[in-house]
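For this view, one protein chain was removed and the others were kept in their places.
Letters are used for the chains, namely A and B, taken in the order the chains are written, and counting of residues starts over at 1 for each.
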Amino acid sequence: MPTDTKRLRGPEESQSPMLFLPPDAQILKASSRDGSRGHADVRPIFARCGLVSQAKGSAYLEAGNTKIICSVYGPRETERKDETDMKSGRLLCDFRLAPFSCLKRGAWIQGNEERDLSVALIESLQPGVCLHRYPRSQIEINVVVLENDGSILAHAVTCASIALADAGIEMYDVVLGCTLRQDGDTCLVDPTFAEESGNWLGGYGENQGRVTVALLPNFNQVSGLHADGEMREDTLTEAVRTCMDGCHKLYPVVQHALLRAVKRKAPPSVK
Amino acid sequence: MAADMRLPTAGEQISSSSLSLLDGKHLVVPGDVITSDTGFMRGHGTYMDEEKLTASVAGEVERVNKLICVRPLKTRFNGEVGDVVVGRITEVQQKRWKVETNSRLDSVLLLSSVNLPGGELRRRSAEDELSMRDYLQEGDLISAEVQSVFADGALSLHTRSLKYGKLGQGVLVLVSPSLVKRQKTHFHNLPCGASIILGSNGYIWLYPTPGQQDEEAGGYYTSMEPVPLSDREVISRLRNCLLVLAAHKILLYDTSVLYCFESSLSHQIKDILKPEVMDEIVMKTRQRLMEQEG
């Protein structure tokens, strides 16, 4: 296990005080959501391009308390010569959860969960990018989650595709992501962190699960699908449909954010 | 939907009957002294250790007059001029293609040793050099003949005959090169309805028997028309038969393949590879081969 010697670290074993909360404080209340939000409603998102000036393209996305920054570098020649593909480019991804992003403090070095999210992100974005246009090159996508309030993979997908578009990378379509939390017969679209983990930990109920879908809205093609938990097949199919609807709801916001970025970059018309 | 699960069966002990078949053979392992008589010449697979001729590979001793060689039974392909091979393009270079042929080193196919569309006597121009990838690109399969062997053992191939060239739709089966019997011809149109190229390098190509060929294409045109289901069935069956024969170390040539094909007809194609079915088919095939020989 590699340890990070450059930073002052806390004691070997420390625990978050959250653990000592009474157990019922964590139980998911499926019946009510914050404010006037219904079960099938996504949180309103806020997206902007171009906040990292050094990067080729970048985006910032906020959905409720989930806040994500993504920057894109490249395309440039691949570093690892042995993996150079003569016919198409490669996407590389570095997905980080900032140590303070979750309730429990995380480590600075990339953990297993983050690696898994990186792979999932690449698989979801790849169908949307015209990689054959960039032979022998690599495109780097760096994602940092500043605050994790649920559905990070889905929002990271959306955020990364905005950043890719902002970087001028050729794409067939933008990629949108949406997560759903299935709890028995109710499903919560775009869950918050509390809803996401919720009584999954305590409950032994049926049909508990989490589904994340990435969608190419104009082709109506699913480019990414990740689910865990335990669900019936029909629930799963239904959940995928619900997620797709959720994705479509995000589309106008994403479109607007990109248009705005293009307008800002365009030279003022002469007339 | 079918999932066939089973417990493993222990590999059968070499029976005394099959051992007796090996009686006449002189088998050695590396380090075995073959002879301490100095009157012999040292061949492949041997070395001299203090006047004693010693084996350097495991295999069978072969004596030709005064020359002693050891032929390894499991080996990569050692090509000789005139061998028919099947290979896969791994790289397109200046004026040449690199071809994977199961040899120690990659083989070479020079642009000057292929027939280009437009007849044999066409001159190679700079344009041809630029469009090499249009004829053959990475991953493509070819059939070819060994033209010469370089000093380091690499093979130079040629396809200057209409029977050689790029391979179209079909199935490649890989077996050990020592299982392919050397014959007059390695191209066969089998009467069961498919064709086979038995590459001496252990790469075997199964394909639907072609109709009339267009000479102008020079063997570099491939049809992407769907192959009819009946042809497919024959090819799949042949593929599995080849694997069965290879698993039981039976020499591959047109007759053995055909007999095996016929013995397998009572079984479904996907069942052929089950161990017990394999044994049955091999037994029948062996019997017929013995009858034919004897």
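Everything below uses one rule, namely that a residue touches a chain if its C-beta (ideal position, glycine included) is under 8 Å from a C-beta of that chain, and two chains touch if they have at least 3 such contacts.
FYI, contacts and distances are computed from a predicted model.
Of the candidates "DNA replication complex GINS protein PSF1", "Exosome component 7", "Mannose-1-phosphate guanyltransferase" or "AP-3 complex subunit delta", the chain left out of this view carries the UniProt protein name "Exosome component 7".
Here the chain not displayed is in touch, across the complete complex, with A, B. Checked against the full complex, the candidates B:Gly45, B:Gly59 or B:Gly168 give a single residue touching the omitted chain, namely B:Gly168. Of A:Cys93, A:Cys178, A:Val211 or A:Leu258, it is A:Val211 that touches the chain left out of the display.
Note on the undisplayed chain: of the listed residues A:Leu51, A:Cys102, A:Ala194 or A:Val240, the one touching it is A:Val240. For subunit A, the residues touching the chain absent from view are 15, 19, 112, 115-116, 119-120, 123-124, 126-128, 131, 201, 203-204, 208-209, 211, 216, 219-233, 236-237, 240-241, 244. By the touch definition given at the top, subunit B reaches the unshown chain through residues 1-11, 88, 90, 138-141, 167-172, 222, 224, 226-227, 229, 232-233, 235-237, 239-240, 268-270, 272-274.
Quick note on the criterion: only the chains that are shown with their structure count from here on.
Separating the CA-averaged centres of subunit A and subunit B is a span of 51 Å.
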